[in-house]
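Only a single protein chain was left out; the remaining protein chains are all shown in position.
Moving on to chain A:
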Amino acid sequence: MNGFFDIPSDLQNSWAGLIGVHMREALLPVAAGLLLALPVAQLCGRFRWLYPPVLGTTTVLYAIPSLAFFVVLIDYTGQTELTVMIPLALYSLVVLVPAIVDGVRSVPDETLTAATAMGLGPVRRYLQVQLPIAAPAIVAGLRVATASSISLVSVGALIGNQGALGNLLAAAQKYDRPELAVNAVLTMAVLAILCDALLVGLRVLLTPWMPRAGTRPRPAAARDPEGALR
């Protein structure tokens, strides 16, 4: 295992540097996906007929191989990180859109009626009632999207070393140094687990109002917004 952290110089980055690039390439698309998914999900909530075609579209996008995306995008965005991140952002929609739609739908009718009756306008109702109550479902979606994004970044290695830690896989073949491949896989796994733990922590922080394990089950627990996803 000598040279485990000895990164070939043509990657132009240290191990820590590769981690930084990898996180950027993995998390920015998820963030962009979330920003895109929120209004799309809101439209799907308002116009119910829109949801099935939107769901179909995100699934089809997810079915397109990343390599095919790269071939198309490379004409416009070149061999850059952006070429890697655009498909990743689109892939994240397949989890995020249904997560948000289900989360917002899980808000009980009487809660919405009460909000309307108290004089909350549509914007307030969305920001102060629907979104906070949908938070656990949205975070659950983000966990899946983040883990998958962290692993998918590595295919960027196919378009000229834009795969961050994935580039180590290519380097392992090129220089016949299998320890670099082990490094890449382990590091990505640890990153995915850490990000997941952070998101779980975020959910706990956002939802002091949810019944916790160990508390007495109450009828309210039946309305657990995450239930839809389990």
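Everything that follows uses one rule, which is that a residue touches a chain if its C-beta (ideal position, glycine included) is under 8 Å from a C-beta of that chain, and two chains touch if they have at least 3 such contacts; residues count from 1.
One rule holds in what follows: contacts and distances are computed from a predicted model.
Q: Between "tRNA-splicing ligase RtcB", "RagB/SusD family nutrient uptake outer membrane protein", "ABC-type quaternary amine transporter" or "Cytochrome c assembly protein", choose the name on the UniProt record of the chain that's been left out.
A: "ABC-type quaternary amine transporter"
Q: Which of A:S14, A:T59 or A:T116 touches the chain that is not shown?
A: A:T116
Q: State which residues belonging to chain A touch the missing partner chain.
A: 108, 110-111, 113-121, 124, 129, 132-133, 135, 207-211, 215, 218-221, 223
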